[in-house]
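Missing here: one protein chain of the complex. Every other protein chain is in place.
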Amino acid sequence: AFASFSLPLIAAQKAADFTANLPESMRQAGKPFSNYGQPSPYEKDIIRWIAANQDMPGNGVSWSPLHELQGTITPNGLHYERHHNGVPDIDPATHQLLIDGLVEQPLSFSIETLKRYPQTSRICFIECGGNSNSGWRNIPIQSSAGYAHGLVSNAEWTGVPLSYLLQEAGIKPEAKWVIAEAADGASLNISIPIEKLLDDAILALYQNGERLRPENGYPLRLVLPGWEGIVNVKWLRQLRLTDTPVMSRDETAQYTDLMPDGSARQFSFIMDAKSLITSPSLGMHLSDNPGIYQVTGLAWSGRGKITRVEVSDDSGESWLDAELQEPILDKAFTRFNLPWQWQGQYAVLQSRATDDSGYVQPSREALVANRGTDGFFHYNAIVSWEVTEEGDINHVYPF
Amino acid sequence: AFASFSLPLIAAQKAADFTANLPESMRQAGKPFSNYGQPSPYEKDIIRWIAANQDMPGNGVSWSPLHELQGTITPNGLHYERHHNGVPDIDPATHQLLIDGLVEQPLSFSIETLKRYPQTSRICFIECGGNSNSGWRNIPIQSSAGYAHGLVSNAEWTGVPLSYLLQEAGIKPEAKWVIAEAADGASLNISIPIEKLLDDAILALYQNGERLRPENGYPLRLVLPGWEGIVNVKWLRQLRLTDTPVMSRDETAQYTDLMPDGSARQFSFIMDAKSLITSPSLGMHLSDNPGIYQVTGLAWSGRGKITRVEVSDDSGESWLDAELQEPILDKAFTRFNLPWQWQGQYAVLQSRATDDSGYVQPSREALVANRGTDGFFHYNAIVSWEVTEEGDINHVYPF
Amino acid sequence: IPTTYAQPLYQPLGQKADTLSSKPEWNLTIFPDGRGLPQGAGDAAQGKKIFTQHCVACHGFDAIGASAMPLVGEVGSLTSEYPEKTVNSYWPYATTLFDYIRRSMPPSSPYSLSSNEIYALCAYILSQDGIIESGVELNEVTLPQVTMPNRDGFSVIHQQ
Partner (left out) sequence: IPTTYAQPLYQPLGQKADTLSSKPEWNLTIFPDGRGLPQGAGDAAQGKKIFTQHCVACHGFDAIGASAMPLVGEVGSLTSEYPEKTVNSYWPYATTLFDYIRRSMPPSSPYSLSSNEIYALCAYILSQDGIIESGVELNEVTLPQVTMPNRDGFSVIHQQ
């Protein structure tokens, strides 16, 4: 390397020998800084799974890969998506929010104006009313945990408590509902009871610290903690106060739950308690037999805090309490953990969540007995992962 | 539009008229789903600000734009960076962690192996020991809040409690220090007291739910809640237990704090309590006079929880308690909020944090009296934003 | 200082929007009682032509479904083993059809159809299952008068 310089050959060679054993990464400069970071190229398969209509590519869903994630926050790039006609391109400089209808004074707000109001944050989940709907099928779907149940994500949402703006407009006593309308290619409209909006609704501007992502409502999203995704209206442009709901397509034709008697439950806003073992889960393999595996997963409830998650390895014959990771937040993902000693036996792993309203996540048997198999929405039954004696994991209905 | 069909012209025209007034986004399909989402193009200026060595582009920092963020989570793309020789490219399939030195049995672990251990999460800040070091200068720097103080970020880190692995290797009684070494182009090495590693150290695999970002240590990072960034070793390859510290360059030449008497404080690990008003802050303009502005900012302490943040608008003559946003977590960002009525007067806005150890963030005067102006590291004095009568905001030293 | 701080305290910054609020582009929502419906008219024969041009590609000939769901048929199927929720079998209000088609369909160009065209499409869809007679003209007066088969099929479970 350095021609005009000579010293004992042994030492020089020795050095060359061992440095060749160092990883490349230690023998060269790394990549420079970046203005906005991206995931590692080695994790390029950790993605949202897209299922969209073939003729209408903006209509469908993309699932969060919950089986590949840890902790409780869903990073913005992997927050689930549900769009009715794609992700609109909305210039925040021209976007307006109109609050009108049964108010003393119709008011409009620019995004810059909204930033002047007091803001609040809360970490909470948003779950599509149609999440896990493959569970209604007669045959258990063989998709990864996230790609069957990942129409739910958990983020820190920050924005203006909507109550301030409603009070500013002045709520007329007749106002019972508010029709929210989006500025997307579906002009999505939906009716929301005004008391929820006065309770804990946030006009979200930020998602996990930064401005909303386009697919999550940029520049403005209504966040209704614990309520189904459809009413967490993205790309919000209008809130019209009314005495009755509008009976829009997405509160009649869709997002209503058909019952066995042919009637349908309407305005089923609250997402009931649910849990899911994310690991070990379908598609993973238990390599050691016997071996200890860390059973981990997520639990959440639209009614409040998770108070308990039980885990079973024998189809629900017996249950053991999992550890709940702190902090346990209201209407937010709660991670549970429980080590599991596998002896090579056939096993069925299940988790069961309880929330602070006392609600207990039902078995699939109980859910189907109560609601039939054509409800399509609000599937929150216990999920069962079968572990074969070979250590392979499948989705089963144990009953 | 439909040639063979004719109906009253008036109605058709009417419809055309109003639909032309609808935003484009409502009159066309939006963009399709994405496997991994990106920020809105309208927010392309919300970036980390890079300052690197001209001849060594991987040596330097990039600041989180704290003045543009809200809530408490720093999204992964905007987590601050400090690299000593760039971001290494490390294949997780071949990466190993070696634990050796004063142990009963040297052990190595692959990344896949580490995923088999119990994991835990915690939301905590990581702050570079050199954050805010422009504060030591005689002249107050005129950079945005984040671009002067944004070598700190807050994320949910998930991974294996290091104590499990140390116990597995078996700690010899003589072991007092652990030398952590990175697999980057600087082979960064640094000594850490073993009791911290046994206390709350996490071998982080995940950051805000997803696998670590390359610039934040992929595939493996040591997270030491509340301790300065340099010991939160990224790209971790080795932990060697020893009886003494190594006296490496980054614990002697750097990350030691020169005192006025010429001596230097060494092993100054804990980041003391600090706070920062992120809005209104330098570069922003108060448009309404008089007007109400929401003073908001972040507070954090390496010793524990933030118990109080006071705000002053008169250079610290008088203080008022700001509201602390829940949940208030140990060694994590805590957002504070306080509405402020500006009457057009000259004002100096300041925030002052107190933590649950009783530590109170010092004034710059007190900090400099205690530590001089050549300490370079651990600058945590109160930050002062001057509001002119025109509503412009500058950085000032009020004393 | 205590006099200048309070919680919560903020400036009311909303712009008076009476004019905005009265504009048609901010009055898109149509109610079951007909509020919000624009002037116009159309019948099933007209609707069939429009449907063929703009809708068949996705909803199929005769609107019985293709890449998009069927819109007609299956009336009375809701208690069967394979219930099918079409417009005609499931939707409680006909006004919703106008509201939804105008704002959402066809997906590539919402709001591109005239009011007449949309009334005609509603007439075409509803007449397929005899909910209206095939010759009936639908307009802003008659559309809200249509009684859908599943009008009483919904039970509100949200407790106010």
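Labels A, B and C are assigned to the chains in the order they are written; within every chain, residues are numbered from 1.
As a convention for this text, a contact is a pair of C-beta atoms (placed from the backbone, for glycine too) under 8 Å apart; a residue touches a chain by one contact, two chains touch by 3 or more.
Nothing here was measured: the structure is a model prediction, and the numbers come from that model.
Peer 1: Where does the absent chain touch, in terms of which shown chains it meets?
Peer 2: A, B
Peer 1: With the missing chain put back, one of B:S25, B:N154 or B:Q238 would touch it. Which one?
Peer 2: B:Q238
Peer 1: Just to verify: which one of A:Q294, A:S357, A:T373 or A:T388 makes contact with the chain not shown?
Peer 2: A:Q294
Peer 1: What is the set of chain A residues that contact the non-displayed chain in the whole complex?
Peer 2: The missing chain touches chain A at positions 1-2, 4-5, 7-8, 10-12, 14-19, 21-22, 26-29, 288, 291-292, 294, 312-314, 318-320, 323, 338-341, 343.
Peer 1: Touching the absent chain: which residues on chain B qualify?
Peer 2: So the residues of chain B touching the missing chain come out as 53-56, 58-59, 84-85, 96, 98-100, 105-109, 113, 116-118, 164-165, 168-169, 176, 179, 181, 185-187, 189, 193, 195, 238, 240, 242, 244, 246-249, 252-253, 256, 258, 260-269, 374.
One rule holds for everything that comes next: only the chains that are shown with their structure count from here on.
Peer 1: I want to compare two interfaces, B-C and A-C. Which one has more contacting C-beta pairs?
Peer 2: Answer by contact count: A-C.
Peer 1: Distance between chain A and chain B based on Cα centroids, please, to the nearest Å.
Peer 2: The answer is 25 Å.
Peer 1: Could you work out how far the Cα centre of chain B sits from that of chain C, in whole Å?
Peer 2: 49
Peer 1: Could you give the separation in Å between the centres of chain A and chain C, each centre being the mean of its C-alpha atoms?
Peer 2: Once rounded, the distance between the two centres reads 29 Å.
Peer 1: Which residues of chain A are in contact with two or more other chains?
Peer 2: In chain A, the residues touching two or more other chains are 56, 58, 85, 116-118, 185, 187.
Peer 1: Could you check chain C for residues that touch two or more other chains and list them?
Peer 2: 8-11, 103, 107, 110, in rising order.
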